[in-house]
Each structure stands twice: as structure tokens, then as C-alpha cells.
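Note that one protein chain of the assembly has been removed; the remaining protein chains are unaltered in position.
Per-chain numbering from 1; labels A and B assigned in written order.
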Amino acid sequence: MIRNQILSVENLSKSFFLHEQKKIIPSSSQINFKAYPGKLIALIGPTGAGKSSVLKCIYRTYQQTSGRIIYKTAAGDSVDLALASDHRVLELRRNEIGFVTQFLHTLPRQKTLDVVAMPLYQQGVSRQQGREQASKLLAELNIPKQLWEVPPATFSGGEKQRVNLARGLIASPRLLLLDEPTASLDAQTTDRVLRLIQRKKDQGTAMLAIFHHADLVKRIADDVVELTLPEKTH
Amino acid sequence: MSSAINFAFLDEYAKREIRRSVLKAICIPGYQVPYSSREMPMGRGFGTGGLQLTLALIGEDDCLKVIDQGSDDSVNAVNLRKFVEMTCPGINTTTRLQEATLIQSRHRIPERPLLAHQILVLQVPYPDALVIVEPSEEKRKTMHGEADYSRLLVKLYEDIVKFKEITISHRYPTRINGHYIIDPSPIPRYDVPKLNQSESLTLLGAGREKKIYAVPPYCSAEPLAFNDVPFRIEDFTGANGERRTCMICSTSNSFLDEFIDEQGSRVYQCSDSDYCAQQQECVHG
Partner (left out) sequence: MDKILEVSGLSQIYGPGCDQCFTCTGPEFETNICKHCSSIVALHDLTFDLYKGEILGIMGESGSGKSTAVKCLYFDQMPFGGSAIFFNNKEQKHLFTLNPAQRRSLRNQHFGMVYQNPNLGLNFDISAGGNIAERLLMNRVLNYSEIRSRAHELLTRTEVLTERMDELPKNFSGGMQQRVQIAKALSTRPSLLFLDEVTTGLDLSVQAKILDLILEIQAELDTAMIVVTHDLGVTRLLAGRTLVMKYGRVVESGLTDQILEDPQHAYTQQLVASAL
């Protein structure tokens, strides 16, 4: 069966140059892989191997040092995410590519329901519809109903993470990047999250994920990409 | 003696300059035309702007009426009239509006509508309506040029917020021919509508500020107002709900001055003394 890849990462390397110390800090080097709709690729490797860097390069939070990141858009164009204009990247972030990080940056007064529904609002979905969908997701992720109308600033780590996840999943992006989505969750909640991720996979979302447990990789990943520690250059 | 002073006191060059400014003012209704206001043998503030207009316009076949606050025999009016009589041999003066071809006035427009052959000259202390909202003349000129009068309207807005109505009693900002807003001189609100589509030409002269402007005949003059809070003139309604009348001529359609009589009670009489006198003639034959 020929599957159409949605993302092709070719010879991707990332290193940081610190001007103050005149030092190059390598992070990831020579990464190659492809991502397909409905499949989850887990990035594995020791701490410091640059797993997060790869995700951030794809999302353009980091500027890659070399290599190509070819993304096939919904319209069928091929875009090198490393070279695309800022506006193009913002547009893809809004409509096609999602990223669930370990941190939740929200506005102080924004209610949890609106935080979660924000990606839908940005796509032009009505407030009412957005909030309905957000309620469903939050219920599924076991967030108590009394928290929905409260800003998430005071939530526990696990609650924040689930809010973040709900926000990442709600708009059904074509490509979803997950950076330790279950890091601070108990076993039961982790199961719920995995079920949700599986459902998104079934709906055709391509995923790249970093998990903190090898066990999780076994349960949900279709493929793995192993990263190694960068060689010390200096 | 007659050879020592030119007819109408001003030399012919001065008159010509004023006439040119008058023509420009008529061409751009409401625009303040600067002119080189001459020194007059009286203090500025005593009507030198109006007087220079009168002197530049008057000819031997003209008949002049001078009014101050509606009256022909107040000191200021008498002095100005005497000065013109002295310097313009051969002209006539009158107190009867219908006989006058040139009317110089301060603080009032006569009650009876002026006709096409008559010219009204108003004395103006402060020609620029924008001076209350903008101290810089340069900026005011730009505002006039762009017809930017929003800050004047804000004044009206604040007035209504504070007092529930527009409290400007004199010098009501008035838009001429749909563009420039003028200070119509210290006439009461009551007189402002008389400028609109008037048969006669109205010229306004500010001696100290060196400006001449005009409301040409059949030209629109709209008092500044909101669509839903229209401009309103003084209505002189008494406590009994009826319009007050003049204690002398009993008319009920004139602008009234309020006095306290010897008994200490409020009484009212026509501000326009000529109009009052003519109303009495009608009644008494």
C-alpha cells in the first residue's frame, strides 16, 4: 500500500550558537523520518538527544540549522517549514498543525472553556459551538465541571496538562506534535488520554510524540525514531 | 477744514483695501479675511472694525443707522453716528430701519427683516469661534480649512451633559454655506436665524483682531447643534406659560430686555428701540 506522507524530515540538524560565550551547543543532528496520516511516530532517546528540539523545529519555534522539513498542506502544496514565511507558518499553525507542550500559557482571565475552544474561535467557529465541543473534551479528560468556567492559572499540573491537551486536540489538526502529553497524569487518566489520541489517529491525524515511558510508546506508537546524544564537538 | 480730511476719514487706499477684503469675504462665505485694520481716533473695542467697514462702503447717497444693543441713542451709537456725520459730509442718518441703506450694529440684528438694498455691518470683538477650544491660530486655520469642528461640538456635548441643554447665550457658533463656522458677534441666539437666507448682505468686522468676514445674501447660516438636540432660541415664556410682551408697545414677537422697575418687580421691553417705537405708532395711529 502506498501511503502519502504528510511530513518529511530530511537531514535535520539543530544547534544553538550562544553569542555571549561564543559557543555552539549541538542539539539534534541528521534526523530523517516521514510522518503519515493516521500514524503516530514516537521520538525516543536519552535526555539531551534533542527530541523536543525536533518538534520545535517542525513548529518553527526553533530555526533549524540545516536540513529540510517538507510539509504537504491540505491544499496539496509542499512547504519547507524551515523556509516558509512567518505568515504562512502562522496560517498553518492556525489551521493544520497543532502542538501540545508541557507548559500552558494563557491569559489571566480567560476561562478554561474558552482556552480550550480558542483554536476553534480562530478558525471562525461560533462561541457557542466552540464551547460545546470544549465541554465534551474536558468531560472526556475528566476535568471537573466546576472548573470549566474558571481560568486554569490555579489548576494543578495534571489539570493544566489536560487542558493543554484538549486545546491541542480540539481543532483536529492534520499534524499534531505532542511533547510528553501524559507526564504528570495518573494511570487512569493516562488511559483516557491514550484513548483520545487513538481516536484522533483513527480520524487521520498524523502525530509526532515524545513520551516519558517506554511502555506508552509500545501501546500507542506505530513507529519510532531513535535519537542519540549529539557528539561533543568542542 | 474739508480739505484736511478725506471723505469718510480713511484715505482712498485704505478704503480700497477694505473693499477688496470685503469682496473676498463675500466670495468665501464665513472665511475670516485678514486686513490691515487702521488706527481710528477711538479705542479698539469701541467698534473700530465695524466703523472701518462703514467708512469704506458709505457714499453720499447712503442713509446710515447706527445701533448699540438695539438702541439708537446709547452713547456708543451716538458717538459713532456723529463721527460718520462729521467725516462724511452729505450723507443722511436715520433711526428708522426702512430708511437706512447701511446699518452698523453691535449685539443685535434689527427685528424687522432686512431687504436686498440694505447692508448690515456688525461689530465683532472675537472673530474666531474656535478660540475657546484651540489657542494656536495656526492650528485653528487648519481646522477651519478642513471644516473640523468636532471640538466645538464636544463643547456642546459637555454643556448638555452638565446642564441638560446648550447654554451658549451669545456668539453662537454658526456654520455658513455648509463649511466655515463663524462667531456671529455677541448677538443673542434669538438673532442667529435672521442670518439664514437673509435678503441683505451681512458684513462682520473685527478691528482689534484685523479680520473681516461675511454672510452673503441668500446664504445658509446654520447654528451648530445635534440632530436630536436642536438649536433653540430664547422663548420668553413667563411663569404663567404665556409669552411675555413689551411693557411699552405690547408686542409679543420681539427680543425683550429685562429690567427691575421702581417697585422691584421684573418688567420687559423691546430691545430694538426703533421697532418698539414703530409698533406704538401703528397702535396709536
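Structure notes:
Note that a residue touches a chain if its C-beta (ideal position, glycine included) is under 8 Å from a C-beta of that chain, and two chains touch if they have at least 3 such contacts.
Everything numeric here is computed off the predicted structure, so don't read it as measured data.
Per the touch definition above, the residue from A:4, A:47, A:63 or A:78 contacting the chain not shown is A:63.
Not every partner is drawn; the one left out touches chain A at residues 16-20, 56, 60-63, 86-87, 89-91, 105, 107-110, 121. Those residues of chain B that touch the chain absent from the view are 142, 145-146, 148, 150-151, 153-154, 157-158, 160-162, 226-229.
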